[in-house]
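Of the protein chains in this complex, all but one are displayed in their positions.
Residue numbering begins at 1 within each chain, and the chains themselves are lettered A and B in the order written.
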Amino acid sequence: MQSVLRPAGPQASSIHGLWLLMLWTSAVVFVVVVGGVLLALARGTRRGAGETPTTPDSSLHRGIVISTVATTVVLIALLTASVWAGRGVASQRAEAAVSIAVTGHQWWWEFEYEDALPSRRVLTANELHLPTGRPVVVKVTSRDVIHSFWVPNLQGKRDLIPGMTTAIWLQAAQTGRFRGQCAEFCGLQHAHMAFDVVVEPEGQFEHWLDQQRAPAASPADGLASRGLEIFTTQRCGRCHTIRGTDAAGQAAPDLTHMASRLSLAAGTLPNSAPHRRAFVSDPQATKPGTQMPSNPFTDQDLAALTAYLDTLQ
Amino acid sequence: MSAPAALDVRHLPAGAFGSRSLMWWATMGVVLIEGTVFGLAIAAYFYLGMRAPAWPPDSVAAPDLRWGTINTAILIASLLPNELTRRAAERVDLGRVRWWLCASVLFGLAFNAVRALEFTALNVSWDRDSYGSIVWLLLGLHTTHIVTDFLDTAVLTALTFTGPIEEHRFVDVEENAVYWYFVVLAWLPIYGVIYWVPRLT
Partner (left out) sequence: MTIGHVVDGDWQELERSWADPSGWRRLTSSIDHKTIGRRYLITAFAFFLLGGVLAAVMRLQLARPGHPLVGPDLYNQIFTTHGTTMMFLFAVPVMQGLGIYFVPLMVGARSIAFPRLVAYSYWMFLFGGVFLYVSFLLNAGPDVGWFSYPPLAESLYSPSKRADVWAQLITFTEVASLAVAVSLITTAFKLRTPGMTLNRIPVFVWSQVVTSFMVIFAMPAVMLASTALILDRLVHTHFFDVEQAGDALLWQHLFWFFGHPEVYIIFIPGSGLVSTIVTTFSQRRMVGYLAVVLSLVSTAFMGFGLWVHHMFATGLPQLGESFFTAASMMIAIPTGIQIFCWIATMWSGRIRVQTPMLWILGFFGIFIAGGLTGVMLAAVPLNTQLHDTFFVVAHFHYVLIGGAVFPLFGAFYYWYPKIAGRPLGERLGRWVFGLLFTGFNLTFFPMHVLGLHGMPRRVYTYLPELGWGPLNVVASVGALLMAAGVVLFLVDVLALGSRATADAGANPWSAGTLEWATASPPPPGNFLHPPTAGGREPLWDNTPAQPVVTGLRTDIREVLVTHVLDAEPDHRQRFPDPSAWPLLTALATTALFVGSIFTPWAVVWGAIPVFVTLVGWFWPKSAGDAGTQPWPIRSRTLPRPGEAPAAGGVL
């Protein structure tokens, strides 16, 4: 689910085709050239001491010229293939594209599905949903250091550079779950800055967007209410946002629908209740150096808090 | 076995001027290195200018021309005693070398003093934005060169008075003069970039 060799969209397929061409060409070139070395070695060692070499310099020069010309021809062909593939990758654009603004943070992903109507925008974190068969334009930038957005099954990577926004197009051709990972060294938890990509049919995708747009439901039972109280008194809202509550922090992932996600902490842990509990009480154990401080909750408080988080579907 | 033939070099001179001397090659090496540094710094100036929405940012006025232009004139004028020093060195004329080196030292004092005034008259501080940073870097890099060139020259001048003097010291004086040329000529594009480019954009 995180591989260049299993393309799941037109851009990645284009690139995969180029890869195969270059792989086979390189294999042939390698065999030919190393074969030449070995042949030369065989000839040269067979010649005894005192024997004068029989190959005239002129035919050696001819061999060098021919090899050089062949090299040039092969390189020009590969250059052409590369430009061709590049244009193929770049050509997959369209009007009716899904437009997603990606902002990199140390060490999580902020995703905003854009829309002309502000009320229809969807802000989430660390998990992307994409519809099959529709072009997607991803506009990337960073809030802090340089990161890189990379979903190998779908497209090449694009660096997230603070102070500039660039656009990269991708498109998923088949449903499934894929994984993207930050591919530019960004500090202590660069290794744990990944995101899930869920590709689904158009209808399901729209349904997901609607779900994500809704604010968080108020907690139904007492334990979960106590959990929301703890969330508020511990001032988790200074960093996190939960729409529908007072929590409106921008420095950490939006948690409004965090329980619906596949993984936790930017692709680091599976998103199950025990992992939520472990991460919330001691994020430094999983992601040492992360910005979220460890919190010494009592067992009851922790149970209440995680009961509340469980409601954030 | 007979002894090999001999290519006897004992009658060759014990030194040479210009590109025949090893010191010239060292000087040229430094010229290439420092020239590359200046070239890259100027390229960085234009790169930052291209990337910024406005240049200079925040509609800062271009730097005042007075001290920069005066210093440019002093630097160019210093090429005269410099050239005369160089010629005197090539003639191995100690008296003239001493005289023109002293003149060069005086010019060096002058343009270093005026350079200090240039810094005070700059339109921005280095920590304001990238424009301030690159302007101070350009001016600072060049200043490092005029300071060290002045010190080199001063030490050489002292040596011509105290001795001991050997012929190859004259080669050192000649090559110091070549380096002085570089430092003055390298200033001209930097002057243009710092003082005139903001006026032209």
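Everything below uses one rule, namely that a residue touches a chain if its C-beta (ideal position, glycine included) is under 8 Å from a C-beta of that chain, and two chains touch if they have at least 3 such contacts.
The structure presented is a predicted model; accordingly, all values stated were derived computationally and were not measured.
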Report task. Have a look at B:67, B:111, B:131 or B:187 and name the one touching the chain we're not showing. Result -> B:131
Report task. Quick one: say which of A:3, A:218 or A:294 touches the chain that got left out. Result -> A:3
Query raised in the report: Of the listed residues A:89, A:197, A:216 or A:258, which contacts the missing chain in the full complex?
Result: A:89
Requested in this report: Return the single residue from B:67, B:107 or B:170 that touches the missing chain.
Outcome: B:170
Query raised in the report: Of the residues listed, A:8, A:102, A:130 or A:168, which one is in contact with the missing chain?
Result: A:168
Query raised in the report: If you put the missing chain back, which residues of subunit B would it touch?
Result: 1-20, 22, 25-26, 29-30, 32-34, 36-37, 40-41, 44, 47-48, 51-53, 57, 90-92, 94, 126-134, 136-137, 151, 155, 159, 163-172
**Report entry** Residues belonging to subunit A that touch the chain removed from view
**Finding:** 2-5, 12, 14-15, 18-19, 22-23, 26, 29-30, 33-34, 36-37, 39-41, 43-45, 47-49, 51, 53-55, 57, 60-61, 63-64, 67-68, 71-72, 75, 78-79, 81-83, 85-86, 88-90, 106, 144-146, 148, 150, 152, 155-159, 161-164, 166-168, 179, 181-191, 267-268, 288-289
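Simple rule for what comes next: only the chains that are shown with their structure count from here on.
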Query raised in the report: Using the average of all C-alpha atoms in each chain as its centre, how far is it in Å between subunit A and subunit B?
Result: 51
